[in-house]
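Removed from the display is one protein chain of the complex; every other protein chain stays in position.
Coming up: chain A.
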Amino acid sequence: MAAAECGGGSPAAAAAAEFTAAEIEYVSYGGEHHLPLVMSLVDDELSEPYSIFTYRYFVYLWPHLTFLAFHKGKCVGTVVCKMGDHRGTFRGYIAMLVVIKSYRGRGIATELVTRSIRVMMESGCEEVTLEAEVTNKGALALYGRLGFIRAKRLYRYYLNGVDAFRLKLLFPRPDPALLSANKDGRHKQHAENSAESSPIYI
């Protein structure tokens, strides 16, 4: 699907907007009134063509996985996702991620994606996946920091002939040994014999 659009590093020619992180308001998809905002953001930034049905498919079936970022009432970013069973794995999929140029490089995209992934995790997803252009360094860095690996390279995946990476994030699986020992059956985090610090879950 659509390559994620996010600028890593400093925004280039477009004048960077002035704001603090606290001024950005993150909102879960709330209904029809949000749809034109999402559509115009994605339509403006991405070259792949989507009909309105594509948007409706995502936001109708998974409204809790779409987030919008507002700055002083203006929509400056959005993430659109889905989740479902894929060949026996319950998997999340990040379909579109856009932040307008003047707001890039300030962590908005990371925050949008993080919120979606958290919902996916809490909903029981085993993994999350997406495709990104091999040239989209910003996206690759963003997802890399969140724990995604480049699982595959897809030759000439996009209409313009550019290759893509399939990125995948695997959530830690509960240890079966711990599960059987636990009476009320709640999943516990994996106890690890590792020298590094244990995973931080936000």
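Going forward, a residue touches a chain if its C-beta (ideal position, glycine included) is under 8 Å from a C-beta of that chain, and two chains touch if they have at least 3 such contacts; residues count from 1.
One rule holds in what follows: contacts and distances are computed from a predicted model.
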Choices "DNA repair protein RAD51 homolog 3", "N-alpha-acetyltransferase 35, NatC auxiliary subunit", "AP complex subunit sigma" or "serine C-palmitoyltransferase" - which one is the UniProt name of the chain not shown: "N-alpha-acetyltransferase 35, NatC auxiliary subunit"
Touch list for chain A against the chain that is not drawn: 32, 35, 47, 49, 51-54, 56-57, 60-61, 114, 117, 121, 134, 144-147, 149-156, 159-161, 163, 165, 168-172, 190, 192-202
